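Omission of a single protein chain aside, the complex is shown with its protein chains in their original locations.
Chain lettering (A and B) follows the sequence in which the chains are written, and residue indices restart at 1 in each chain.
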Amino acid sequence: MSIPVKLQAFEGPLDLLLHLIDKNKINIYDIPIVEITEQYLEYIKGMDSKDLDIMSEFLVMAATLINIKSKMLLPTDESEEAEAVDPRQELVDRLLEYKMYKYISEELKDKQLDASRILFKQPTIPSEISDYKEEIDIDSLMSDLTLQKLHDIFKSIVKKQADKIDPIRSKFGKIEKEEINLSQTFIHIQEYGLLHRTFRFRSLLEATKSKMEIIVTFLGVLELIKIGRIRIEQEALFDDIMIHYLANDIIQMEGAGF
Amino acid sequence: MVEAQIEAILFTMGEAVELERIAGALDHDEETTRKIIHNMMDKYEQEDRGIHIIELDGAYQLCTKASMYETIIKITHIPRKHILTDVLLETLSIVAYKQPITKLQIEAIRGVKSDHAVNKLIEYSLICEMGRMDAPGRPILLGTTEEFLRCFGLQSLEALPIMNPEKLEDFKLEAEEELQLKLDI
Partner (left out) sequence: MVEAQIEAILFTMGEAVELERIAGALDHDEETTRKIIHNMMDKYEQEDRGIHIIELDGAYQLCTKASMYETIIKITHIPRKHILTDVLLETLSIVAYKQPITKLQIEAIRGVKSDHAVNKLIEYSLICEMGRMDAPGRPILLGTTEEFLRCFGLQSLEALPIMNPEKLEDFKLEAEEELQLKLDI
């Protein structure tokens, strides 16, 4: 990890954002998103991009900020004004929650300091007694366990492992710049749905080539669930997620309120 | 006599002993035992005692009074246990207040990967696995341990500093005041 020293102080994107908000003496409920986004981007430009794990987390937040910024620039539809949600709301909620834990961890730090002044002693069981070793009744301990159960447990673990050797993710080595068309993907999922009606979530991903594509596909599915155009189910743990396409047409993303 | 037995048990065992076990050793019911212990706890608070009994989630443990610390460090070196960094403290607070919680949920709140912090806290016995979540992938659920209560001087999880929703309100007020300030200008 070779982040410049001045940045090392930040634990993550939320930490950095809180710092910027603090530094600018900004009201957290009314974040001037344009300025903050610029400052944020300025900061991460200064970061060493060698550590992709850390970098990517900061980039995700950058994308969120830009997304909020673009939403705020869009003219609000007069008719929907009454229920319009501030695009910053979700971010504000996250920041507040995070801030709360930061605050509480300071309180815990004090408590730990107080408690560290209390001392305990090691067990001193007299040697005459300490030879005794507790007998554990293995039979009753194992009474509910059958070979079949043990086998099933192991099977589910191996299955999980196999899932983890994710052929897609194991191919990640670098982050590439690529153009993913969100609205196109959104429509593609629906086309696939109209054609197959019921299909495995996995099969949706078969044509995807990159992490970003998978993420976008996943977001699309989530959005379709939210607006009630698809239904998902899973028969048992670790089974494939089945998707049922409920609608009989295809809608544009704008219509879905993405 | 019963008090002597309880003192001997707590002294010998060193660790926290569950009420149930103490009662079992004394052939008393738990309620009576609990009353006797709490009566003892009051006595220990007298000036001439340097140790007292603390309660940890229904178990009892003997330890020195905090006021004795200055004297004890004169006679022996007390190794600092684990020094918790801000990252660890932050992660620990999230686990403490949101338990049982998965690593992913922690990461969602912190906005960063938290493997290292979670593993360190497990290593320090401050948090532990509490089973798996009944959800796809069956992620591991994490919660705090007895060691956590001891390290932070808490009788039980209920003794955690309260934060919602008043604290949130404070934050809000703070923000509103700032806003007001700006509007006034």
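Throughout what follows, contacts are C-beta pairs under 8 Å (C-beta built on N, C-alpha and C of every residue); 3 or more make two chains touch, one makes a residue touch a chain.
Please read these numbers as outputs of a predicted model, since none were measured by experiment.
So one chain is hidden, and I want to know which residue out of A:60, A:113, A:150 or A:182 touches that hidden chain in the complete assembly.
Per the contact definition at the top, the residue touching the missing chain is A:150.
Just to verify: which one of B:25, B:59 or B:108 makes contact with the chain not shown?
Answer from the full complex: B:25 touches the omitted chain.
Extract the touching residues of chain A with respect to the undisplayed chain.
Residues in contact with the chain left out: 119, 121-122, 124-126, 128-129, 132, 134-139, 141-142, 144-151, 153-155, 157-159, 161-162, 165-168, 170-171, 206-209.
So which bits of chain B touch the chain we can't see?
1, 3-9, 11-13, 17, 21-22, 24-26, 47-51, 62, 64-65, 68, 71-72, 74-76, 118-119, 122-123, 128-129, 131-132, 140
Assume only the chains that are shown with their structure count from here on.
If you average the CA atoms of chain A and of chain B, how many Å lie between those two points?
Chain centres of chain A and chain B, defined by C-alpha means, are spaced 28 Å apart.
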